[in-house]
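For reference, the structure is listed below as C-alpha cells.
Omission of a single protein chain aside, the complex is shown with its protein chains in their original locations.
All chains are identified by letter, namely A, B and C, in their written order; residue positions are counted from 1 within each chain.
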Amino acid sequence: MHMRGRILLLGGAIGLVAAALSGCGGTDSGAILIGEFASLTGKEATFGISSHQGTALAVEEINAAGGILGRPLELRTEDDQSKAGEPANVVNKLISRDGVVAVLGEVASSRSLEAAPVCQANKVPMISPASTNPKVTESGDYIFRVCFIDPFQGTVMANFASKTLRARKVAVFTDVKSDYSKGLAKFFKEGFVKAGGQICAELDFNGGDKDFKAQLTAIKAAAPDAVFVPGYYTDVAIICIQAKQLQLSVPFFGGDGWESEKLVEIGGAAMEGHYFSTHYAADNPTPRITAFVEAYKKRYAGKTPDAMAALGYDSVMFLADGIKRAGGTEASGLRQALAETKEFEGVTGKMAMNSQRDAVKAAVILQIKGGKFRYMATVAP
Amino acid sequence: MEFLQQLINGLALGSIYALIALGYTMVYGVLRFINFAHSDVLMLGAFSAYYLAPAVARVLPLPSIGGALVVGLLACLICAGLGVLIERLAYRPLRSRPKLTVLITAIGVSLFIEYTGQHRAVFGADTKRFPELMPGTEFHLGSLIVGSNDLVVLVTTLLLLAGLWFIVHRTKVGTAMRAVSHNQQAAALMGVDINRIIAFTFALGSALAAVAGILYALKAPGIDPLMGVQPGLRAFIAAVLGGIGNLPGAALGGLVIGLLETFAGGISGLSNYRDGIAFAILILILLFRPAGLLGKVTVEKV
Amino acid sequence: MFSRSPLSLPTACQGAKRWLIAAVLCSILLSFGQFNRYYLGVAMDVGINIILAVSLNLINGYTGQFSLGHAGFMAVGAYTAAKFSLVFAVAAPEPARPVLFLVALVLGGAVAALSGLAVGIPSLRLKGDYLAIVTLGFGEIIRVIVQNLEAVGAASGLKGIPKYTTLGWTFALASVTVYVVVSLVNSTYGRGFIAVKDDEVAASSMGINPVRYKVTAFVVGAFFAGIAGGLYAHHKQFLAPTGFDFLKSIDIVVMVILGGMGRTASVALAAVVLTLLPEVLRPVSEYRMILYALLIIGLMMARPQGLFAFGRRAVK
Partner (left out) sequence: MRKGIGMSAPSILSLREVTIRFGGLTAVSGLNLEIGESELVGLIGPNGAGKTTAFNLITGVYAPTEGEIRFAGRPVTAKRPHDLTKLGIARTFQNIRLFSSLTVFDNVRAATQLHRSHGVRMALWRGAAFAAAEAEVERGVMELLEIFDLGRVRDEIATSLPYGDQRRLEIVRALATQPKLLLLDEPAAGMNPTEKAELMRLIRFIKERFKISIMLVEHDMKVVMGICERIAVLEYGKKIGEGTPGEIRKDPKVIAAYLGTE
C-alpha cells in the first residue's frame, strides 16, 4: 500500500510537470525584448557584473535616443551564478518563456559553450561579449561574438614577446582551472615557438590560489627573459606581488584577463612595467571611447570601465546595428544581418564578422606605468 | 638552492594552513563537529581589518607594527563576537540533535555568510585591495629569500599553538573545555556552565580565524567574500590529517600539506594537480591511520 | 513507511513491478508531447535530480554513511557516457542511436559504480566526519583529473554532446531508480542496510556483513549517479569540470536531508521542490542563494527529520 502510494506520488509529480509544461510566456508591448545571462554572483561575479553594467548602459543609451526602429529595448537579465548547468536553463527560460529575440552573454567561454546549443536549437541569435575560446561559435550559425579569439591574441602576444621584448626564453604560467587561460597559453606557445623562441618553463596554478611562490621559484630557476601569465587580474596581481618578493624581476605579460582597475589597485608597485593585450584602452583619446568612459563613470559611481564592460556595451550596439539593418527582429533576417556585418565601429574598435562569426578586429597592447594603463600599440589582424 | 627556497615557501604556506587548522581543530575538540563556517569567519576577519584600517590610520600610522596589532585585536574582537553570535543563533538550538544536523546547518551558515557577503549592499563580489598593515621586507640569505610576513606567520602560529595548548591544558577554563569535550552531561553535573564554555570556545576559535584571515590577506592582498573557501578546505584537511581535535596534530597537518603542495607546485606537469594533492595524501594517510597522524583510535565499547 | 501488515509483503512485491512498468510507459508517452522548451528543460533537471537524490539516499539515508562525493560519481558517469556518444553514436545510423544511448548510460553508470567500489573500500575503516571528508576529497580528485584530461576537453569542457536525453528517458530512469532502491530496501535482504545504519556492531553480530552492505550501497548509489550524469551530459550537451564541484554534492545532500533520510518518496519530492525553487526565485535572483542558505538552516532547526517526513517513525 505504501509502495503504491510512493509510485503514485511519482506519477503525480510527472503529471504536474507535464501540466506546467504547457504554459508559455511572451510580450505584447512594443518593446524589443533582449535577453542577457551573466555571472552576477558566484566565483566569477566580478566579470559578469562588469559586462552586465556595460550592457545595461548601452540599453539605456539606446532607449534615451529613441530606441531602435522606433521601439525601445527591454533587457531581461538572468544570473547564472557562475555555475555550470545554469546557463542552459536560464537561456532556455529567456527564449522559451520570455520570448527574447536575441541573447547576450557570457564572459566565460565554458558557460557560453553551454548556452550556445540552446540558442542554436531555438534559432535565436546569441552574441557573446567576451568569450575568446574559438570553440564557442562552432556551435552553429546563430552564435556570434564581438571580441577577438584566443589564437589571434596568442599570436599577437607571441610576436610582442619576440619582437618588442626581444625575449628568447619565456616561461608560461597557466590557470588550469580556466579554459580561457589554457587556450590562450596554447596559442601563445605555438606562436612563440614559431617565431623562434623557446618555452623554458611551463607551470600551472588554480584560479583563486593565493600562494604562487612554489611555481614562481621554479620559474625563477629556469631563468626566463619574460613570463607569460594568461590569467585573470585577481590572480595576476597576487602573482606579480609574490614574484617581486622572490626577486623574479623580468617582464610579465598577459592577455585581456588582466584588464581591470583592480590589477594596479591590488598589485600596486609590483605591476610596474608589465604588459598585456586587450580589447581597448580607456585612455585612448578617441571621441567614442572618451564618451563611453565618461558615461560609464557617471552611471557607475566613478568606476573606470574595463574591457568586459566595453565589450558588454559593444554587444548591445552590435545587436542594435544588426536589427536596424535587418529592419526588424525576425530571427533568420537578424542572423543574416549580423553575419554580414562588414564594418561595425564599437568602443572596442572596428570589427567585421568573418565566416566563423568571430569578430575580426584589432588588439591593443598596454603597459602599466605609474599605476596607469598606458596605450602602447594597436595590432591589427 | 631551489630546494631550500621551496622548503621556505612550503613552511610559510604550511604555517598559514596550520594557523587556520588550529581553529577548526579546537572547535572540533570541544564540540565534536566540523565548523564549516570557520573559513567564512576568516574572511570576515580580513574584511573587518579592511574596514578598520582607514579608521585606525587616523590615530596610528599605518603600516606599522603597533597599528597592525590594534587592527588585528579589533578584528579579533569583532570575529569573536560574530562567532558567539553564530553559535548562539545557529548551533546552540541544535546541540542535542544528531551531529549530521549540525554539520548541515554549518554548511548552511557558511553559504549564508558567503552569499550575503557577495551581495552588493554588503561587501560586493569584487576583489578588494587589502591595506598594508605592517611594513614588509625580504631578508636575503645568500640567494635564499625569506619574507618578513612569512616569519610573522610562522611565529604567530607557534605562539598561538603554545598559547592554546596552555589554555586547554593549564587553565581552569581549559579543564572545563576538556570536560565538556569528554562528556557534556557529566560536565554540566559537575557545575561547568556548558553554554559559557562553548561560547568561549567559539569566541577563541573565531578570533583565531580573524588572525589567520588577516595574515592570509597580508600574504595575498586581494580579498573577496569567497577568499576563505580554498585555504579553509586545505586547513580542514590538515586538521583531519593531523587527527582532528588534536592541536599539535593540526599544526603538523598544516605543515605537511603546505610542504607537499609547494614541492608539487614547483614541478612542471605536477603543478596542475595541486588541488587534488592534499586530498590524495589525506586519503592515503587515513587508509593507514584512520584517526589521522596524531589522533588516537577510539575503540568502540560494546 | 515500510510494509507492515501481514499481507502487505508479497502483494507489494508484485504490485511494485506493475507500477514500474506503468511509470516507464507513462514517461515514454510523455516524450511524444510538445512542450515549452524551458519547462521541458527544468522537468528534465527535476528527473535527473530525483535520480541523484534517491540514489544518494541509499548511501546516506538507508545505510547511514555520509557521502559528500555524489557529484564525483555523477561526473564519472557524465564524462564516460558523453565520450562514448561522441566516439560511437554520432557516426552511427539514426535508428541505432537510442540503443547506443542506453549503452552509453549503462557504461557511464558502470564506470561510476567501479569508482563507487573504490570509495566504498576506504569506508570500511572510516566513519562519520572522516568518511565525509574522504568522499568529498574523492569528488575533488575526480574534478582535478577531469580538468587535466585532454581527451575529455580538460578545463575547456566537453562540447558537442548530442541531445539524446528526453523527458521519457529521464523519468523512465528515475522510475527505475526509485524502483531499485525501494525494492532493495524493502526485502529481508534490504533490512540489512538499515540494520547497519542503526548499529553496526549489533548488525555484524546478527550475521550481517557491514562491509558488504556499505560497499553495495556505494556501488548501487554510484551507478545511478553515473546514469544521472549521462542524462545530464546529453541534456546540457556541454560538460565543464567546474560543474561537478563540492557545491553540487552539497545540493544533493540537502535534497536527501530536506526530504528526510531514508524515505524514498520524500526525498524524491524534495528533489522536485529544490529543483523548482531556484526557478521560482529567479525574479529575486540576487537573494536566491541567501534564501537557500536560510532555508537549510531553518529546516535543520524546525524539521531535522526532513520537511516531507510524514508518518510515524521513531525519532531518537
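Observations
The rule is simple: contacts are C-beta pairs under 8 Å (C-beta built on N, C-alpha and C of every residue); 3 or more make two chains touch, one makes a residue touch a chain.
Worth saying up front: this structure is predicted, and the values here are computed from it rather than measured.
The chain omitted from view is touched by exactly one of C:Ala22, C:Ala202 or C:Leu277, namely C:Ala202. Checked against the full complex, the one of C:Gly47, C:Gly192, C:Gly230 or C:Gly243 touching the unshown chain is C:Gly192.
Checked against the full complex, the one of C:Ser115, C:Thr216 or C:Thr264 touching the unshown chain is C:Thr216. Across the interface with the omitted chain, chain C contributes residues 2, 4-6, 9-10, 13-14, 16-17, 180, 183-184, 186-192, 194-195, 197-199, 201-210, 216, 262, 312-314, 316.
The working rule: only the chains that are shown with their structure count from here on.
Viewed as a network of touching protein chains, the structure reduces to a complete graph with every chain in contact with every other. Put simply, the C-alpha centre of chain A and that of chain B have 35 angstrom between them.
Shared contact sites, meaning residues of chain A that touch two or more other chains, fall at 40-41, 176-177.
Chain contacts: chain B has residues 115, 272, 275 touching two or more partner chains.
Here chain B touches chain C in the complex through residues 33-34, 90, 93-94, 97-105, 107-112, 115-116, 119-120, 233, 236-237, 240, 244, 272-273, 275-276, 278-280, 282-283, 286-287, 290-291, 300, 302, going by the rule given at the top. For chain A in complex with chain C, the touching residues are 1-11, 13-14, 17-18, 20-24, 40-41, 78-79, 81, 83-85, 88-90, 92-93, 95-97, 109-111, 113-114, 116-118, 121-122, 133, 135, 138-139, 176-179, 181-183.
Residues 66, 122, 125-126, 128-130, 132-134, 136-138, 140-141, 143-145, 147-148, 201, 246, 250, 253-254, 257, 286-287, 289-290, 292-297, 300-301, 304, 316 of chain C are the ones that touch chain B when the two sit in their complex.
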